[in-house]
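Now for chain A:
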Amino acid sequence: MNDSLGLYACCRIAQRDLKLAMRRKSDAATPLLFFVIVATLFPLGIGTEADTLRTIAPGVLWVAALLATMLSLPKLFEDDYADGTLEQLALSSAPLSAFVVGKIAAHWLLTGLPVAVLAPLLALQFHLPSSSLLVLSATLMIGTPVLGLIGAIGASLTLGIRGGGILLALLVLPLYVPVLIFGTGAVDAAAAGLGATANLSLLGAMLVIGFFFAPWAITAALRIALE
Partner candidate 1 sequence: MIDWFKYSSPKTFYPIAGKAIPWFAAIATVLAVAGMYVGFFMAPTDAQQGEGYRIIFLHVPVSWMSMFIYVIMAFWAAIGLIFNSRLSGMMASALAPTGAIFTFLSLWTGALWGKPMWGIWWVWDARLTSELILLFLYLGFMALQSAIDDVRRADKAGAVLALVGVVNIPVIYFSVQWWNTLHQGASVSLTRAPSMATIMLVGMLLMALAAWMYTAAISLMRVRCLILEREHHAAWIHELKEIKQ
Partner candidate 2 sequence: MNWTSPSEFFAMGGYGTYVWGSLSVTVAVLFVEFVLLAKRRRAALVRIKYNTTLRREVGK
């Protein structure tokens, strides 16, 4: 069949990854549990004063989302690399970037989307006003795919390296900083009455740019790792 764009390959690989994840539901749930636990640590550590919690809520939830995403990234390509599937994907007629986008999409559905849905619930613990909850969720909805795309660059670069998880964090966290700044900036701006559109548009721009350019870097890194 003619799949030069790779859309069919993309969907099939996403389906496959989701199916595999469902076979080991606990593996898929761990990043989410981590997200909840980390977000719970902050009020316990900083103090339960309502005003303080309200101020730190966007930052804490975003950092927790960031760390949870990073925890799940090493496994993105690891299993396929270990059993040779990745090599087969690279050799197939469909473009490797299509497979990459499919895997990142599946990863987002398993990690990013649940985080974006859970965050408003956790934000209630931080006494975040209900008006901010929607903005917080929106920033995470747009932001977590960007985190996945950038993180996949790190995952592909550190594929098969011993101690790769920490190295991945070191490489990827500096690149995450703009996403973090605009994500929390949107919630703070909305709370201050300035409107979140500016920050949300910048996040959206990052998503578009990331969607177009990250797969290029990821496939380059994967081919380097497969050599």
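Criterion applied: all candidates are chains of the complex that A comes from, given by their letters.
What we mean here is this: contacts are C-beta pairs under 8 Å (C-beta built on N, C-alpha and C of every residue); 3 or more make two chains touch, one makes a residue touch a chain; residues count from 1.
Since the structure is predicted, the reported quantities are computational estimates derived from the model, not experimental observations.
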Of 1 or 2, the one touching chain A somewhere in this complex: 1
Residues on chain A engaged by candidate 1 in the complex (per definition of touch): 153, 157-158, 161-164, 167, 170-171, 173-175, 177-178, 181, 217, 220-221, 224-225, 227
